[in-house]
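A protein chain is absent from this complex, but the other protein chains hold their places.
Moving on, here comes subunit A:
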Amino acid sequence: MSREGVFLLVMSALPFLGALIPGLMIRAGRTACATFAAVPTALALTMLLILAPSVMQGEVIRVELDWLPQLGLSVSFFLDGLGLLFAGMILGVGLLVTLYARFYLSSDDPMGQFYTYLLLFQGAMLGIVLSDNILLLLIFWELTSLSSFLLIGYWKHLPEGRQGARMALAVTGGGGLAMIGGMLILGNIAGSYNLTDILTQGDAIRASEWYLPALILILLGAFTKSAQFPFHFWLPHAMAAPTPVSAYLHSATMVKAGVFLLARMWPVLAGTDAWFYIVATTGLITMVLGALIALFKNDLKALLAYSTVSHLGLLTMLLGFGTKFAAIVAVFHIINHLTFKAALFMTAGIVDHAVHSRDIKRLGGLRHLMPITFVIGTVAALSMAGIPLFNGFLSKEMMLDEAARTGWAGSAWVVPALATLGALLSVAYSFRFIMHVFFGPVRDDYPAEPHDPPFGLWAAPALLVVGVVLIGLVPALVVGPLVAVAGGAVIGGGELPYYSLKIWHGVTPALFMSAAAVLGGLLLLWRHAPLDRVWLAAPRPEAKVIFDRLIAAAVSLARRITDRAHDGAMSRYLAIFVVATVALGAVAWTGGGTPPPTRGLQPVPLVVAIGWALLLVAAVSVVVTHRSRFLALVLISIIGLMISAGFVYLSAPDLALTQIAVETVTIMLLLLALHFLPKTTPIESGWFRRIRDGMIAAAAGGGVGALAYVFLLRDVDTISGYHLENSYVGGGGTNVVNVILVDFRGYDTYGEIIVLAIAGLVIFAAIEALLSGPAAARIRNTNYTQDRSRDRHPLMMVVATRVMMPIAIMVGVYIFLRGHNQPGGGFVAGLVISIALLMQYMASGFAWAQARQRIGYHTMIGWGVLIAGLTGAAAWLAGRPFLTSAFGYVHLPPIEEFELATAMAFDLGVFLAVLGAVMLMLYSLSRIARYAGETQNADPMDFDPSERKTDPKEGV
């Protein structure tokens, strides 16, 4: 990577890195915060200036890093003339705005946040103009929408700010979505997402049948971002943002992103009729309409906002003309507009800051009270009006010159006339800005005493108006080379058309148009008061109202659909789901053929047939008798038992063990829950419904059964051969099922024990919440005594469980230890031991068992997951991937040779997590009993014969 490339990469990353700084520095004070926010910008600007000379000589600097090559997405940047112009604007104005905002924001505003948002925005904007990959460009594009949302809504207490931010996000974000589609089409046509490649394929793209859809979608993105008619309405509402934001986003950078995109795509998309009629017409309408509305706005920032809309329209129109000369004029006007408009926004901010009002009707006569502001504002506004000696004049003359030569749909006068009208209105509102704010009589009812601001506040706009004047006087010297190189980049290389940046072009049509505009504009301003009354009386569509109504309609439509589809009837959702699934299965079935059977039927021994009959009878009985809930539970345990037996017969000893253990805890769990639930299910559904559900059930069951039958008769290629071959060699175990669990697919198992652990914790938390809520009172007030046994802790059971406890634990340990080589393992062992513990709870009571519990179940779950995770991570130390296992054989006399494998430690984690989770679930459930008026038992038995013998007085 070249030195320049590294610079480019660092430059684009700097604002994002810098965004972290203000948040940290705000504790050091506001000035320190602003200073450190300026550092990354200044550094990036310095790098840009270092790169600038080679770019000015026509070189293009590139850098590329792969990101997601499968998607064609790479982190690639390039810096050409156009990029240089925009990057310079973004960083230069960024620096000025940083300075200005330091003095503008009051001490109540969270300044750290402001600078963080500002730098995020700057980074995103810089990314747009430097991206060499259109997918990357789209990412930055959306980032500008998001960060500008934060900036516009910066004053969170202002409802206008929040609404304006939302509207800006909806409009620009929506356009961004359209643009994603357009860019993907473009990339598809060009066969590459690299901008450099796309730019070389202009002819192919314009000839493609997908050109028009791509063009429209991309233009939607550009027009929404650059506030073109009819999407112009968000920009004035975004003016609720603090003025530094308006100056930065809404005059210099973000709204120019759309124009930038038009310029960037100009060599590829421009030059067709579609381009001309869509882009130039939109620009023309926007220019005139924006200027017209601006003339009648009383809020300074609204006036400037609409004037910005108008100038963006002008730029769009110029690019829409599709001629090389117009494209160069657009580039030149981008520079000019930047200088005078940013200065004007800052002036408006200064006035607002000093007078506490931006309402033109309450201002006037400020020229003596605020002389510095007056000079800055006037120079900038004169330039906006297009008065000679200022830079706005030069680009406006060239624009009129080009407009005079442009025909529209066969008519030669439409474009020149409307362009002159736009210029005329522009003169009118610019002079209105000057006359109504600074001239006129000094008033005595200003909301605050007007005064010139401190140097820090006027330094930035002053610098900008110096630029206005210098460019206005000696354009070719100041910006000539920049315009040439940036314009060259826009038109995609080749000869630059003839143009000259100078004040006097001789007596041309443009001069007459310009003169007419100035005279007409002044006339209009003179008659402003009566016109204003007409304007106010005329019916005007209010964009915000329409927008709000559209949003409300969309929301209510969405709500209606949602309410309709999700009416809270879960049985209906489930019915729809089952029917849809069965239907999909049926469609798939009829669509494909089946090969002939390759396996024969296996014989059914008598024992299996009896078990099968038991299972079927139990399953049917569960359905028939499900209203009697205890009975259904007893029947369901028969099913579980038969399935375990079936697993034994069908060579799955591990499954049989697991199934029978899970069956036991499930039944215990359901019994516990049933204690607090109604014991019967009332009859609620009618015959029709039952028959309908029965048909759905029969279809589902029949379909699944048929599917199972069909695949059972056909052979299949599996990957199990690999597992069987490598189980002993690679995993060190002969029980392949266990080796798969703890080794081959250990990662799955790890996830599964975590799921189980979470389920346990969820249950604990749910019960905790339940018992601290209103339900606790309900439990307390319900009488459960009739469900309760008279002999809660029978003597026989207590003694039997006590005797069996060590044996059960021994069995558990044995099953755990042999798991790697014989049926068993952590899952089964955990379940077996939890059953042993549950028996103690059942026999001797909750309180008695709880008092003897040493390790908390939460701790057990935690250790389980931790041990399993650490075992897996230990493989990293050996330089292997996560969960690679190792094993070896140890001979310790007098014990037989035995094996030690890391998989054992993993299985220990599984064991602990399963034990802890199962116990936590049942333990949590039985905690409810305490609230149900259950008596606490400190003794293992209600009636303890041994105690009675020794000390009769202290009996029960």
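Criterion: contacts are C-beta pairs under 8 Å (C-beta built on N, C-alpha and C of every residue); 3 or more make two chains touch, one makes a residue touch a chain; residues count from 1.
As a working rule, contacts and distances are computed from a predicted model.
Trainee: One chain of this complex is not shown here; going by its UniProt record, which of these names is it: "SUF system FeS cluster assembly SufBD core domain-containing protein", "Na+/H+ antiporter subunit C", "Cytochrome c oxidase subunit 1" or "ABC transporter domain-containing protein"?
Mentor: Looking only at the record, the undisplayed chain corresponds to "Na+/H+ antiporter subunit C".
Trainee: I'm checking contacts with the chain that's been left out. Which of A:Leu713, A:Val811, A:Ala847 or A:Ala905 qualifies?
Mentor: A:Leu713
Trainee: Could you tell me which of A:Asn188, A:Ser556 or A:Thr782 touches the chain that is not displayed?
Mentor: A:Thr782
Trainee: Which of these, A:Pro236, A:Gly467 or A:Pro823, touches the one chain of the complex that we don't see?
Mentor: Among A:Pro236, A:Gly467 or A:Pro823, only A:Pro823 touches the chain that is not shown.
Trainee: Looking at A:Pro653, A:Gly730 or A:Gly862, which residue reaches the missing chain?
Mentor: The missing chain is touched by A:Pro653.
Trainee: I'm checking contacts with the chain that's been left out. Which of A:Met570, A:Met796, A:Leu877 or A:Val890 qualifies?
Mentor: Checking each option in A:Met570, A:Met796, A:Leu877 or A:Val890, the one touching the absent chain turns out to be A:Met570.
Trainee: Where the complex has a chain not shown, which of A:Met287, A:Leu300, A:Ile636 or A:Met941 is the residue touching it?
Mentor: Looking across A:Met287, A:Leu300, A:Ile636 or A:Met941, the contact with the absent chain belongs to A:Ile636.
Trainee: Pick out the residues on subunit A that sit against the missing chain.
Mentor: Touch set of subunit A with respect to the missing chain: 567-572, 574-575, 578, 599, 601-604, 608-609, 612, 615-616, 619-620, 622-623, 626, 629, 632-633, 636, 639-640, 643, 646-647, 649-655, 658-659, 662, 665-666, 669-670, 673-674, 676-679, 681-682, 684-685, 693-694, 696-698, 700-702, 704-706, 708-709, 711-713, 715-716, 718-720, 723-724, 727-728, 734-737, 740-741, 745, 748-749, 752, 755-756, 759-760, 762-763, 766-767, 769-770, 773-775, 778-779, 782-783, 821-823, 827, 831, 914, 917-918, 921, 924-925, 928.
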